Each structure stands twice: as structure tokens, then as C-alpha cells.
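First up is the structure itself, then whatever we jot down about it.
All protein chains but one are shown at their positions in the complex.
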Amino acid sequence: MLIQQLVNGLTLGAVYTLLALSFSLVMGILGILNLAIAELFMIGGYLGFTLIQAGFPLPVAVLGGMTGAAMIAIVIEKIGYQPLRDAPLVTPMLSTLGFSIILQNVATNIWGSDPAQLPDEYFGKQYTLGPVNIGEMQLIVLIATVVLVALVAFIVQKTPMGRALRAVAENREVARILGVSADRLTMLAFILSGSLAGVAGVLIALHYGTITPYLGVEIGLKAIAVMVIGGTRQIWGALVAGPLIGIAEVLTVAYGGSQVRDFVVYGFMILILLLRPQGLLGGARSDQGQRV
Amino acid sequence: MSTYYASLLAESGILLLGALSVYIILATGQLSLGNGAFMGIGAYLSSYLTVALNVPLTLALVISAIAAGIIGAIVAFPALRLKGIYLAMATVGFGEMVRSFFLNFDAMGGSGGYRGMQHISVGYVWLWAGGVLIAVMLLERSRVWLEMQAVHDDETAAGLIGLNTTVTKIVAFGVGAAVAAISGGLFAHHNVYIEPANFGFDRSIEFVLAVILGGSTVGPGSLVGSLLLVFLPEFLRPIADWRLAAFGTLLIVVLLVRRQGILDRSLIRTLTFRRAAA
Partner (left out) sequence: MSRIKSNLPRVLGTVAAVTLSAMVGGQAVAQEIAIGAVVPSSGPFAEWGRSNTVTLKMLEQQTNDAGGINGAKLKITILDDAAKPAQAASSLRKLAGDEKVLAVAGPLTSSAAEVTFPVANEMKVVSTSQASSKPGVAKLNRPWAFRNTIDEGVLAKTTVPFYKKAFNIKTVAVIFDAKDATASTVGKAIMPAVLKANDITIANENDLLSFNTGDLDVSAQVTKLKALNPDGVVVSADYSQAITVLREMKRQGLIKPVVGATQLISSAILKAAPEIPVIAPATFYATMKGPAPEKFTATLTPLLRKESGLPKDIEPSMYDANIYEIVSMYIDAIKKAGVTGKPADLEADRTKIRDHLAKLEGFAGLGGPIGFNDDGDAIKAFYVLQGQNGTWDTKVKGCSSAPNHPAC
């Protein structure tokens, strides 16, 4: 059973990794918490569902979810963040909260509050390797996660665009003096994180086969915890922290009690914040947050 | 007054206390997204005292406030090292842990909730709410507040000129927790039934919303925010299906148009016909 639980933990971890990464792209560069990311994840999932049920193949569904989420992210950036970027941090954060409330309401009105479900033919094959049972979709999710994280890391670390993003993260004013268009890059960060959340939404919704408008709520908070544990500015941190927390949660359920699960996750987050605030993989001291 | 409006006013009073609890802590530059937990502690403790031990309500509220204040101060110690959004996230974690604790706390009902409290009147709620609001407004004119503002504006500089920033921050946290506990005790006795879900992240965010929307720079701003958050959903009833979206839109609009919140010092001056200091 242990190995099966490890596989379970890895899959759960993949969910956390993708969402944590979306949060951290905006957090690391702009210092704000975009609370609407959990809803972009949810909307991505619904868009993916709708496309799959209409008969389109998987890549189209993924693209659809990604594009939809990205477009909404653009709107959020233009209306909710841009005008507020020099306000104290809590203001743009609450503005994104406003967007998440709107998105939940819209999803409830379009798709209903009952769970939307995929007909079970879409489960895909199950592979049994010894004591372990793993599904086709599960494998896709795991592989896609690694690929996406690598892709984002590549963009941020190796491309000129990524360098510019990091420059703005370091020091916005200096970056602008050096000719970087901070506004455009902010938009880019939002689009990138929105797309990632959208893709994550499609993949994960297809794996679990069911989705509700309140999908993002619980997962969002845990993903924030994962982001902190991995290190808010560390892309690879999300890849390490996600499975770590996923497995920790799963093992707590399996060998401890289901009830203490949340304790473990948030307790871990608080420990990290107190003892190693830069996160497991973090370098520079990132507990020096901006004034709220 | 119809009982409908009376109960809405009572809810506003309870929310006002919660908002003030965030406001006091925010004044020292710390954002707490976990005050729902302190509210929960106050609610459960005061309910236990009045229902199981027959302690009179006012005394129960005072005891709960002190207890929560101590817990708040203890929590504030490790929080000292964290700033900005990291502190906020730690408070979120703390809030979730407390909620999870109450969910598993079968001695007081766990997820089944706890009941048996005596219903209190809206007048009693506002005795506390109004009292604390006046206390905060008086505090705002004092030297203590100036010290808090100094810590808020630039902690390093405040330390350099000799202010004890540690004590200021911890005391603010403790007092904020105590005020949130009073809010919880009143909530418990107004609703006569409580369950862990009442005190989670949603509640903590509600407090912050009241402060930010109503006016984050002045005490009475929390009053404006609380009234707004309680009465607005009632007035939006005609929109039925889109109530929540309308609320979200309003939130964004207010933040865009007037980011310090509705009430601020200059508006107060205009309303009370005072001239600005020269």
C-alpha cells in the first residue's frame, strides 16, 4: 500500500506544484498574492470539460483552457492590478479577491453548482505495475507538470524576457531606468501565471473527472502554503515542495488520521516561515516583504 | 424598529468589532488574515463559560478577551520576524489550524456545532461595539497611536529613535485578538449556535474587507465598512442570481476609485467642518 500511497501523493503534489507555481510567478515578481488564480484554475477546468464533451481532442481542450484563463488574467491585470500597483499590497490583493468572487458567480450561473462530470469513458486506461495502480491521465498529469515547470524555468532563466522579469522583480525602478518596460512585463507575468493555472485546471479536472465552481477554494490555500514552503521566488522550489506536501498529506491520512491532515500542512508552512523563510530552495532572505 | 433591521444592526456591530481588531493590528504595519481564529476562540470560550459554567455574559466576554489576548501576544512573538505578505500567510495558516482544531474538538460539538447560549439584544451588542470604537478613536489621538504609526511607516527608523517596536507590535496583536474575541462572544450569543465553519478564512477576509473598504486610515472607517458589508447584500436582493458578482464588482470599483477606503481624514474634516491643521 505504501508505494500506491506514494503515487497518490505525487499526483496530488503535481496539482499543488502547478498552482503554487502560478501563484509564485506573480508573487515573486510583483510581491502580491493574486487570489483569483484559484478561480482561473477552475475556469480552465470548465473550459476543458466543455471542449472535451463537445468532442475535441485533449490538446485542443488544453489550449482552450489556457487561452480562456489567459484572457481573463489580462482583464484582471488591466483593471485590478495596473491602477493599483503603487498602493499598499493588501489593496490589489483584495481586488483580485473581488475578481474571484465574480468568477465563482459566473461559473455557478453558466455551469450550475452541482458537480459537472465527465462520462466515465474518459478515464483512460489503468496500468497496473505490481502493487501499484496508475492511470493514463495520471501519468499525463505527472509528465506535464515536470515539462511545464521546466518550460517556465527555461523562460525565466534563459530567455531575455525572463531576465527582464527577474530584473523587475529585483528592483522595478532600476529596471525601468535600464529600459525595461515594467508594465508590459507585469502583463506578461499575469498572462504566464494565468495560462499555467488554466492548463493545470484542464489537466487536473480531466484526471479527477469532476468539477464544481468552488474547486479552487480549498486547493488555493494549500497551494499558497506549498509556494511558501518551496520558496516564493524559486521555480524549482514548487516542483520540490509540491510532491513533498502531497506525500506528507497522503501519508498523514494513511498512517495518522485523516483529521490532522490540515494541521500538518499548515503547521509545516508556519515552521518554514519561522525557521527558513526563504523556503526550502530559497537563496536570498525573502521574509523581507514589502510594507503592507 | 423591525426585528429584521435590528438583527442586521447587531450583525454590523459584531463585524465592526472584528474590523477594529484588524485595524488595530494593521496600524502597526502588520496584516492579519487570521483574526477569524481569535473570533472563534472568543466564541467557543465565552459560550462554554455561559452554558456549562453559568458565568454571567459580561464576565465571560472579559475572560475570553483576556485569554485570546494572551494567545494573540504569544502568536505575535514568532510573527515578529515576518513582514508583509509572509506575515499574512502565516496568519492564514494559523487561522486554518485553529479552525481545524475546533472541527475535531468533539467536547464542544466538533462539526456538529455548539448551542445553548442565551440570545442577546442588539443594544447589548452595540454597548460593546460602540464602546470599543470610542476607545479606539480616543486611542487615535494619543501618543501610543503615534508610536504605532511610526512602526507602521518605517520600523527601522522607529527602532533607531528609541521606540520599542517589539512591545508595540506584540501589544497591538494582543489587543486586536482580544477585540476579535469579544466579537466572537457576541456572535455566539446573538446566533445562539456556532460551528467551526463560522470562523475560517472567509470570516478573516470579511474583517479585512470591512476595514479596507470602509477606510483603512481612520477608526470610524471600520464602522462604515461594517455597515456596508452587512446592509449591501440585503439591498442587492433584487439582483438575486448575480448578487455575489455585484458585490465583487463593487469591491473592485471602490478599490480603484478610492483606495484608502470610503472614509478618510479629509472626508471627516469636511463632514465636521473642521479646517486642516496649518
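Order of writing sets the labels: A and B. Residues in every chain begin at 1.
Here, a contact is a pair of C-beta atoms (placed from the backbone, for glycine too) under 8 Å apart; a residue touches a chain by one contact, two chains touch by 3 or more.
Values in this document were obtained by computation on a predicted structure and should not be read as measured data.
K.L.:
Which residue among B:S7, B:Q149 or B:T249 touches the omitted chain?
P.N.:
Answering carefully, the residue with contact to the hidden chain is B:S7.
K.L.:
Considering the whole complex, which of A:F190, A:Y208 or A:F268 touches the chain not shown?
P.N.:
A:Y208
K.L.:
In the full complex, which bits of subunit B touch the chain not displayed? Write them out.
P.N.:
2-4, 7-8, 11, 103-104, 110-113, 115, 119, 191-193, 195, 197-198, 233-234, 237, 240-241, 243-244
K.L.:
Touching residues of subunit A against the unshown chain: what are they?
P.N.:
1, 4-5, 8-9, 11-12, 15, 105, 108-109, 111-115, 117, 119-120, 123, 126, 133, 135, 204, 208-210, 212-215, 217-219, 249-251, 253-254, 257-259, 262
Quick note on the criterion: only the chains that are shown with their structure count from here on.
K.L.:
How many angstrom lie between the CA centroids of subunit A and subunit B, rounded to a whole number?
P.N.:
From the centre of subunit A to the centre of subunit B is 30 Å.
K.L.:
What part of subunit A is in contact with subunit B in the complex they form?
P.N.:
27, 31-33, 79-80, 83-84, 87, 89-91, 93-95, 97-102, 104-106, 109, 221, 224-225, 228, 259-260, 262-263, 266-267, 269-270, 273-274, 277, 286-292
K.L.:
Mind pulling up the subunit B residues that touch subunit A in the complex?
P.N.:
Going through subunit B, the ones touching subunit A are 26, 29-31, 78, 81-90, 92-94, 96-97, 100-101, 103-104, 152, 201, 205, 208-209, 212, 241-245, 247-252, 255-256, 259.
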